[in-house]
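Supplied in structure tokens, the structure appears directly below.
Every protein chain but one is kept in place in this view of the complex.
And now, chain A:
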Amino acid sequence: MSQQTPEIYSVELSGTKDIVKTDKGDGKKYRGLKNNCLERKKKNHKEEFQKELHLDDHKLSNRELEKKYGTDIITGLSSTRAAELLARDGPNSLTPPKQTPEIVKFLKQMVGGFSVLLWVGAFLCWIAFGIEYSSNKSASLNNVYLGSVLVLVVIFTGIFAYYQEAKSTNIMSSFKKMIPQQALVIRDSEKKSIPSEQLVVGDIVEVKGGDQIPADIRVLSSQGCRVDNSSLTGESEPQPRSSEFTHENPLETKNICFYSTTCLEGTITGMVINTGDRTIIGHIASLASGVGNEKTPIAIEIEHFVHIVAGVAVSIGILFFIIAVSMNYRVLDSIIFLIGIIVANVPEGLLATVTVTLSLTAKRMAKKNCLVKNLEAVETLGSTSIICSDKTGTLTQNRMTVAHLWFDNQIFVADTSENHSNQVFDQSSRTWASLSKIITLCNRAEFKPGQENVPIMKKAVIGDASETALLKFSEVILGDVMEIRKRNRKVAEIPFNSTNKFQLSIHETDDPHDKRFLMVMKGAPERILEKCSTIMINGEEHPLDESTAKAFHTAYMELGGLGERVLGFCHLYLPAHEFPETYKFDTDAMNFPTSNLCFVGLLSMIDPPRSTVPDAVTKCRSAGIKVIMVTGDHPITAKAIAKSVGIISANSETVEDIARRLSIAVEQVNKWDAKAAVVTGMELKDMSSEQVDEILANYQEIVFARTSPQQKLIIVEGCQRQDAVVAVTGDGVNDSPALKKADIGVAMGIAGSDAAKNAADMVLLDDNFASIVTGVEEGRLIFDNLKKTIAYTLTKNIAELCPFLIYIIVGLPLPIGTITILFIDLGTDIIPSIALAYEKAESDIMNRKPRRKKKDRLVNQPLAVYSYLHIGLMQALGAFLVYFTVYAQEGFLPRSLINLRVEWEKDYVNDLEDSYGQEWTRYQRAYLEWTGYTAFFVGILVQQIADLIIRKTRRNSVFQQGLFRNKVIWVGIASQIVIGLVLSYGLGSVTALSFTMLRAQYWFVAVPHAILIWVYDEVRKLFIRLYPGSWWDKNMYY
């Protein structure tokens, strides 16, 4: 209603600039709305982000501001008042996201995964001992030891996993450390530099070019100030800031600067109006922290796998407990069996191995500039099916660069790659000579001094973005620009301003015989053209007629249509007789002509895509990953960039394109005819989630432009509803909620804001989108390799389990002890299973579709069946062969072992007769039993070597893969053998470990079985390759 009423301006936090929603005056109504929001919040967490921001400070006059914040623009706050406010509002810093306390993380490791089973096992051990002890005081302490060993295993693997996690988190925290910022503040009429954390509302601060804005500030006065809001809104262009109130929307108005944006040039004096979490950035950050962390796909897979294994362990354990009890075993013995079965079934070392494998990959990725904050995120990129990428700074270089030139009625393409090295357009034309002169001279930007050795494109420049672009462009092509400028001394200049929309300067020429002055001008093309009467073509001046004007417009439209910012250039040689050398130019009186100039050319600039991006996008495409652009920038620019990087491929059209081609109205086009779509935030706002789903599902190529942080979130959620694993890349604060929501958030390391880096799971240290492709590749590889590791590890579980089952059912002396099993699981098998992480991909993993969430499982049925029932069983047989051989050669033939268990284990039977009539004491039998353990252990070990070799590949022959390509495998095999040798021969005399010195030949007994395993698996792979899709393939490929 009326302007006078103290209005509360309400704008969605999203920062949607296009939507201006004013709530005229009525405070009550507003409150009602807010309450409504709060109610909705409970129902739907999305509504949470509808928190509204009321900010009216930009409309207030300086006086009103002083009154509102109780401050004085000249003298600033008093120190005491500032201290009070600081005490009231807290420091001016963002509350860091809630961290899980370390102890909770640690305890989680202690009870997560298989640990629970092992705890149960340990307690059963102690209970068993307790029962035994209560009836017999001299009960052996074996069960106590075993229980303690199990607990130690849990604690050690827990500590290990915790350490690995902590290590990878530490990389990040060192990365996060920032130098505390200082702010220049006026307090008690004095200028002081204080840490910006101590700023309070009402403080008067001064900010100069290069500084970060220390809080949300209302500009009181400014000089040529421009700020970079790209991290907040996604606009690459610097935004001017002054004290004028220019727009209702606080995000659009020029007199407010936002916390954490950067002041590029000029100076501002302003009043702090919001600090800490109450700043716009603070609100967005809280939006981000409100988004729960999703479980990573690999965490889901590992959980699934743990459930399978634990399920098998518990059900077999209970089944055999029942069997044992019904076979009249004592309950106590049955409990011991149960423990044995659990220990045999649980791959104790596997989770630690997985952690190591993931951190190895994380390390490898860090070398390739992908820093992974959360270990599990290593794999997530591999299963990603949609990448939602921010434009500015991620896909583009985040700097304006000359992209096209138009002169001689022709459009020339300039090289926009990162180093500009390859400018191939025709530079022989004399028009180009004139144009290049204008570009060089009509430019106020300069290189900062002292950068002689810095490559041109990396040099720091004083000047705005487009002048910088022109300066670097001319420096690359013409050489030393400063030298050229020196030779063409500047005599007068009118800088660019928004009313003129042009920039003009007058120079002496570098030709000593030419005494004329050269006037050069650049500016908005239409304004420049108005001032011209001639146009230069091939170095000749031609009168500007209709056809040339039309050519100009066509070119202008075309370049503008590419989303580029176009500038026009013209010049005029002032006649020497009218303007002699001594002529005094007066820029205020304009005592020189500014019309009838000669038009020379157009030049357009864009924030160009990074040169590696198009290739990366293509690779993502072929890897079955949909790349969606989500940007806060304008649709035209967004579309142009999307086209140039291949997010919209060359031959696909949007609805608008079809409409234009067929010259029909947009509404008449069947919208599903188009392959690509450009959707703006405005349109998105009115869509229901079903419509969003429809768009996401039906268009292959999608660009979302002018989106707010909240909408980015909606888009991510939409993708996740399609059962996609979504990666989000971004650098700005406005991206952080989406980064958090995504299955994997990827932030830019150089350009990225801290908020983005905090919210992300991965940081690209080189800001290069192409690094994502590396991430995808590594992620897929690690998934494949984890499969191999798990298959390798699960196999021997059967060989460890069978002895117990046979022991219970058939009554053989125990073939392998619980401690021995632990030595396999945590000793010999560890390095080999890690070695599988170094395995190279079997085929081009970047040419297949991303795995389907919850369908293509890490541990699927064929994997479990093949590992347990095929290789595992073969292994068990091989190990039993070694066991029987040892017993038979010592005197106990296999037949005699059946049902020998009871007599064998009686402590007071010291004359047990073997097959040859010899009699054994209990201890002699125990020693033989340990030799049996060692034999069984060696049997498994030898066959695990074969298992390791076959697990190198899942489809290809091991020979195709290269037997020796992965050297670490051989390190693993060597480690297995060495550990085995040390255990048997080195520690053979330590009774508690129950290893004995095994005869050398027993190491070879299982070798035929090992060879059989290898051959069998080669046959399996051969049939899989020969008959893809067949019954065999379906059942045998894991």
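Just so it is clear, a contact is a pair of C-beta atoms (placed from the backbone, for glycine too) under 8 Å apart; a residue touches a chain by one contact, two chains touch by 3 or more; residues count from 1.
Just so it is clear, contacts and distances are computed from a predicted model.
Engineer: Name the chain not shown, per its UniProt record: "Exosome component 4", "Sodium/potassium-transporting ATPase subunit beta", "Dipeptidase" or "Protein transport protein SEC23"?
Structural biologist: The chain we cannot see is, by its UniProt record, "Sodium/potassium-transporting ATPase subunit beta".
Engineer: From the list A:416, A:534 or A:885, pick the residue that touches the absent chain.
Structural biologist: Touching the chain that is not displayed is residue A:885.
Engineer: With the missing chain put back, one of A:156, A:672, A:923 or A:1004 would touch it. Which one?
Structural biologist: Considering all chains, including the one not shown, the answer is A:923.
Engineer: Out of A:914, A:947 or A:1017, which touches the unshown chain?
Structural biologist: A:914
Engineer: In terms of residues, what is the contact footprint of the unshown chain on chain A?
Structural biologist: 869-870, 873-874, 877, 880-881, 884-885, 888-891, 893-894, 908, 910-911, 913-924, 927-928, 931, 991, 999, 1005, 1008-1009, 1012, 1023, 1027, 1030-1032, 1035
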